[in-house]
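This view holds just a subset of the chains, kept in their places.
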Amino acid sequence: MANDKAQWMEGDLLVILRHGPHGTSWLREGLDAALVAAAFGRRVTLLFMGEGVTALVPGQSGGPLGQKGTAPTLEMLEMYDIDSLLVEADALARFGLCVDGLLLPARAAGPLELSALARTHALVLTF
Amino acid sequence: MMRYGILLMGAPYSSQAAHSALRFARAVAGRGHRLEGVFFYHDGVHNAARLAAPPQDEPHLVDGWAALAEDHGVSLQVCIAAALRRGLLDEREAARHGKQGHSVEPPFELTGLGQLVDLGLRCDRLVTFGP
Amino acid sequence: MLLHILNRSPATSEVYRQALSAMGAADRLLLIEDGVQGALGPLVECFGDLTGRLYALEEDLSARGLVPLCDASVVKVDVEGFVTLTEEAMRTVSWF
């Protein structure tokens, strides 16, 4: 399997996002860490797992009291050259989502790739 | 007209609980009900942090609660035991614990858990917002 | 009739099972915050047969872009409707 590694995403930092927008600050704070690392020239991969896939649902808005949400931050990712976006395939299915309908271009990652990602990045942060 | 109480156990920012509770509180008052009090317990005590400085383009929950108290005469009761452990002290408690400075001020008041039981049994409805 | 309020996603937390086991036959369940994820097609099955007694807070669905994905069996209510549900229920129980 070691010879197959080249096919997987590599990078300095893997940020695993496991929470949806609005309900908690996890998604926001995970994205902030990713943006800062990218601004410092690090290669960042984002992995959306579990309910984290709902971060990529289109049509989000601010909350009723004026909460900003995270959709505007997600739209900044490209500006920071963060274009390695992976989505847990099982979670997509669980939420009835399809990779083509997401807010940003992302690739579905199956079990084999998931289990390799932490090995192909120098640092892994879970949010 | 019914009497409502709210129990809030989520910190602002970290969880949506405070946003939900404040919005619900406004809606309860708007429907002509009497909101007797909001009790802050567990991490909800952080809603009373007078030093909170969120970005200017985001809602300021601490101010939001103070405005609710002023608009509708709602008492804001903070569990004293939960607050002290988490660094939330009013001037009196700061003095008692020999600390310089304080982190809670009116309209928030530090009070005992008995007030929660009282609020819950006195009101027609107690609605809990957890983290 | 009691109103149970759930703010966690059934995809993440097992607490929805606790809410279900504490519900009486006429009780209602309102999904708020991250709990509204449970209103999505595949996840709504976690709640079994609550037809007519399963609600979701519209503002929370809307902020998450989930209104178009909300299952038809779920009754959408705004915050005014939330207050109405608490008026109609004898008591509320929160699950988080």
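In order of appearance the chains are A, B and C, and numbering begins at 1 in each one.
Everything below uses one rule, namely that contacts are C-beta pairs under 8 Å (C-beta built on N, C-alpha and C of every residue); 3 or more make two chains touch, one makes a residue touch a chain.
On a predicted model such as this, the values are computed, not experimentally measured, just so you know.
The assembly described by this file has a subunit formula of A x2, B x2, C x2.
What we mean here is this: only the chains that are shown with their structure count from here on.
Chain-to-chain contact here is organised exhaustively, every possible pair of chains being in touch.
Taking each chain's centre as the average of its CA atoms, chain A and chain C sit 27 Å apart.
In whole angstrom, the spacing between the mean C-alpha positions of chain B and chain C is 25. Shared contact sites, meaning residues of chain C that touch two or more other chains, fall at 7, 33-34, 59, 79. Across the assembly, chain A contributes 22-24, 63-64, 67 as residues in contact with two or more other chains.
For chain A in complex with chain C, the touching residues are 18-24, 50-51, 54, 57-64, 67, 69, 71, 91, 93-96. On the chain A side of its complex with chain B, the touching residues are 22-25, 63-68.
Note for the complex: chain B touches chain A at residues 13-16, 19, 22-23, 57-59, 64, 131.
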